[in-house]
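Omission of a single protein chain aside, the complex is shown with its protein chains in their original locations.
== subunit A ==
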Amino acid sequence: MTDRLLDDWFRDGLAANPHGPALRAGADLLDYTELDLRARAWAAALTADGHRPRRVGLLAGKNADTYAAFLGILYAGAAVVPLGADVPAERNAAVADAAGIDALVTGEARAFAPGPGVRVLTRPDPPGAAAFRGPAGREPGDLAYILFTSGSTGRPKGVPITHRNVSAFLTAALPRYDVGPGDRCSQIYELTFDLAVLDLFLAWGTGACLCALTRLQALSPERCVRTHRLTFWHSTPSLIAAAGRSGLHPGGLSRLRYAVFCGEPLPVTVARTVRTAAPGAVLDNIYGPTELTIACTAYRWHIDDEPDWSTPTVPIGVPLDGMDFVLLGPDGRPADDTGELCMTGPQMFGGYLDPANDRGRFVELRGRRWYRTGDRCLLDGKAGLVHLGRDDSQVKIQGYRVELAEVEEALRRAVPGRDAAVCTVDTARGTELAAFLIGAPPDSADVQTRLAGLLPAYMLPRHLWVLPEAPLNRNGKTDRAALRAEAARRAGSGS
């Protein structure tokens, strides 16, 4: 089953439920046959006049045409390069350029101007849909999509994922969920985030209905579950935690059969809130970096079980079928119970778009190549893998992966000639970014506006402070611990 194309999984749903609902987005409700036809219309437009696009940028909001175009790009034999509808044009342009897109599908008036030679498509070709035939010679080793994650060098890193990678994930993951025609699955994550691919192909691989939700809608889960009659919920823990703070009632999500969380550690307290709101739901905590295709371990917390682990977060459990792990000790050798989680298997990507980013991210052990996740884990005899934290400067903000260096680099660009240091601070709202500009207060007041022109919203610091000089450690480097303490002090005093 791993030697399949990603769009083959959609055809499973199409065969199982041809006249049942496949997609609800805004006011649109499409059945499987209609969605297939719309996807073909996009594929026809992409391949008109003998074009054979390789990589296609997709820049649009959560409307029916966006989802149809996602499928249509696959039908056309190209890799999807999702771009952010709410991301500054300059960043989208950098991503599109790094990915080497040769066509751009967009419904956004705010679209950036792509490079020369990039075809821009704003509408499908409905008359061409019926006659469309997929190109010959497609293989599971072809790229299905390319996503970008925050990079420690200050620039986003491209992660190419093949059809085989994602088919291996779906082969292992779909049997975990008894979902099919009649089920309605949430789609909350932006398409620039690979967890969205789980939403799309969990629904479409089984004949269920995909329900597109904006983050604003999803922040009222009880309303969403009621109005969309959702049976499957998938979001970050932060989102449900934020919703819980403003009111989540016992039984308020009782229609749910599954509640799945991913993207960041799941606090036990948040999981308990979910179990109270959705007493009939199976609770799954899944884990995985983009490089290992969506998720590569899972822990199912059974409703009657008391937690038998000691950390304040729910374990990440055991690897999905086909994936192997090893814990790497500080001496670079496999360790018994605690170390950096390294994984390999059919879901592992082949390497970053820019091979320079591969350095230090892989390790050769036992005759195999392993991806180093950077996550420190403990192996518990009963619970499986338990996430302990990270040693580097990658952080999670509301489930988004952020490299502090990338935010610092943007600050230096927003205030030329000045240094900056960024750290996290924990508040009642969750983990937030705090930025320090080093030196005298900046001349102009619009630092924040300029920063918003460089970074997506989730990377914008919640706190921006001026510090006369950076605290240094004994090696003359910025003392990160001192910065975090200063940030905690300032955030705590409400300034």
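As a convention for this text, contacts are C-beta pairs under 8 Å (C-beta built on N, C-alpha and C of every residue); 3 or more make two chains touch, one makes a residue touch a chain; residues count from 1.
The rule is simple: contacts and distances are computed from a predicted model.
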According to its UniProt entry, is the unseen chain "Protein-methionine-sulfoxide reductase catalytic subunit MsrP", "Acyl carrier protein", "NADH-quinone oxidoreductase subunit K" or "Copper resistance system multicopper oxidase"?
"Acyl carrier protein"
The listed residue (A:Thr122, A:Thr153 or A:Thr214) that touches the chain absent from the view is A:Thr214
Among A:Thr153, A:Thr227, A:Thr269 or A:Asn473, single out the residue that touches the unshown chain.
A:Thr227
In the full complex, subunit A touches the hidden chain through residues 26-27, 61-62, 85-86, 214-217, 219-220, 223, 227, 242, 246, 398, 429, 445, 448-449, 451-453, 457-458, 460, 462-464
